[in-house]
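The other protein chains are all here in position, but one chain of the complex has been omitted.
Here is subunit A:
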Amino acid sequence: MVELGNFSPEERAAQEERLRSVWKTPGGWRYWTSVNNSEIGLWYGVTAFAFMLFAGLLGLLMRAQLATPNNDLISADLYNQAFTLHGTVMMFLFAVPIFEAVAIFLLPSMLGARELPFPRLSAFGFWSFLLGGIFVCGSIFFDSAPNAGWFMYPPLATDKEYAGIGADIWLLGLSFIEVASIAAAVEIIVGIMKCRAPGMRINMMPMFAWYLLIVAGMILFAFPPLIAGDILFEMERMFDWPFFDVSRGGDPLLWQHLFWIFGHPEVYIVFLPAIALMAMIVPTFSQRPIVGYSWIVLAAVGTGFLSFGLWVHHMFTTGLPQISLAFFSAASEAVAIPTGVQIFVFIATMLAGRVIFSVPMLFGAGGLAIFTIGGLTGVMVALAPFDWQAHDTYFIVAHLHYVLIGGMFFPIVAGIYYYFPFVTGKKLSAAWGKLAFWLMFVGFNLGFFPMHLSGLRGMPRRVFTYPEEFGWNLFNLVSTVGAFIFAAGVATFVIDILRPKPKTSGRNLNPWSAGTLEWTNDPQESWGMRSVPIITSRYPLWEQPDLQANIEAGRYYLPDAKSGKRETLVTSVLDAEPIQCLRVGGVSYVPMISALALGGVFIALTFHWWIPTIICAIITLIAIVWWLWTGTAQIPEAEKVDVGLGQELPVYVSGPASVGWWAMFITMVGDGTAFASLIFGYFFYWTVHDDFTTGAPGPGALWPMVALSLFIIAWLLTIVARHLNARGHPGCRLALAAGIFATVAACLAGLAGPYFHGMDPTSNVYPATVWVIVIWTVVHGAVGIVMQAYCLARNFAGRMTTEYDQDIRNVTLYWHFMAFTAVITFAVLGLFPMVSA
């Protein structure tokens, strides 16, 4: 048993003064340069919520239009823009970002960390999201919003006559936001695995962390296929490369595959975090630990995996072989098992405890009831023959709203009621909350239940009006009335949040008597944990007496900030033993500048402004290199620092022990998934054609093999450089320089294959596919060159030494993935045509 620290009141005051100054949020307009998780989380959440309200208004506009038959309130074209933007904004700008917001806000406190490991990355993600979101939403005010439905099926969405610039805004604006989501995933995974309080072994983690770990992992595998799809789509729209044009060998079905490989896991990506909130709320209001902790882990992991086996159930009517449909039907039924398990776990917890029916519980329970109905219709539509009847009707609209509003929106509202005191120190009103709940619950069911019936009567989704004699009138009128009652409930909730609240007497950090660690934090202080506690229980506030007092008295780890830097603890993955004192980035403009510049690249691309695109790209590159140069892998003043409780920990670690290495690894897993999706595209076209090259010349075998060899050489040189650096041998610089030359040559050789064989990417899908894969690899080569040059410069500047070699360790890791990419690319492009011939 470690002996806790003991400080005199004067010492404590001095510690608090230092901590306060280190974690201070800047004032005035510099407030916006803050990177602290509590600010970024709040901005992220408020922004996502605002986008939700906007998309909700679009929904009301649609309901108003559909209230009566042959209505002409809005035009067909505006209606198309409204439903496309409604779906797009709800999914991409609300459902996913709000959970990133909640995670960034709550995770450090739940895990007992001062901060997530990459606060500036979170800030970068937020600014990217804000800019991309405004860009996408703003388009409707210029009558140029996307109008082809939120899943943008070609050929409708590739038709320039029909889908004007809106489709480009969708593709580029959302690609930009997907970058933000992947950034958040990296942050969350590394944070949960490595930044837990000492003693918080994996069997002690809060449920929320388990869910978020799985969700972030899902993002890594789900978002990249959409990014790959976006690349293909935008190449077709911008340069007429015929990926989805049947007359030139393309196939619109590839988009559907890539979209839904993203789109179905996406449903669970938004559902699991909401359920995770429930897993925090239910035990609190049952006043007992959750029943079946391991079963929840089963449910989270099981759902995470199975959700990737469901994507084709969105494509049951596309004419795939029936046996393929059957596989996906089977998986769609199987996913009901873990989903059911988590609902039964909640019911069991409530039965075993004494339930207090407060507002968060109302929203939670109401949401679960709605979600269960959506789940049951889900089991119905997972059966292919039923789906053939219900596909693209209002039955599906009803199903998906039951699932998303019940499984995601209600729990989020429950979470906001629950965590409002955590954010502001004050509770929301129970009376207003109950009113909001009943308006929302009744309004929702009145609004969406009739859609099942109008759907079964054949009403297709996405029609802007309907004739009187079809018998859909009453259902639609009721739906519209319900939708407005629902909106009144949401408005009540928003007013409750915004209305001025009376001052509360006394300080009550834990108004719900919760048992989890986050409730030890004082919202008035920006340091998060006053001292990082030792955890010995799943519900430390219930089971560890004096925890609160000891944390506040600074008796645990990191009670001070003598270095004047922001510090948090890194612990081991399984048993959470302290291994490092991590210094995280503080207040800075650079994440904002990088995000705005990168946003400039995407926006300029939309309008085909090539020069601004290039300028913004250069600014982005400079900003990111500057960010890395000044903010990462800083050589510390001493090897080890005192973290309290008589322990000294290293400040700088490299290789797999460091958070940076993990961030690189995780990013590259996502990157590899996008690459795999492109390769999937290559083989997809191979299966749809008897001769997939259609007689067009390939890149030959020679140049691809030359490129492959050069990439391997460059990879080996990078590894050699790492070893030489570790030995302090000056040959390291030579190896890096040679590596740069080899990579340049490899990139040129890669491009030479398709170039010298006269492959015209606009002529047919085969040359287009070859080009896009080669360009992907060459762009990665170019990034590899920047990294090698960066290491060389760091070495010359004395910022990368034998002992402090994080940079080259991480770059070598990148190069492992680079080599793998090159092997697959050139083996497939160079050799596969010979094998298949």
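Everything below uses one rule, namely that a residue touches a chain if its C-beta (ideal position, glycine included) is under 8 Å from a C-beta of that chain, and two chains touch if they have at least 3 such contacts; residues count from 1.
Simple rule for what comes next: contacts and distances are computed from a predicted model.
Of the candidates "Transmembrane protein", "Phosphocarrier protein HPr", "Polyamine aminopropyltransferase" or "Glycine betaine/proline transport system ATP-binding protein", the chain left out of this view carries the UniProt protein name "Transmembrane protein". The chain not shown here is touched by just one of A:S21, A:N203 or A:T630, and that residue is A:N203.
Residue A:A326 is the one among A:A326, A:M380, A:I614 or A:A827 that touches the chain not shown. One of A:A334, A:L435 or A:L831 touches the chain omitted from the figure, and that residue is A:A334.
Contact with the chain not shown here comes from a single listed residue; of A:G309, A:P460, A:G631 or A:G731, that residue is A:G309. Panel shows subunit A; residues 193, 199, 201-204, 289, 292-295, 297-298, 301-302, 304-306, 308-309, 319-324, 326-331, 333-334, 337-338, 535-538, 573-575, 687-688, 690 of it touch the chain omitted from the view.
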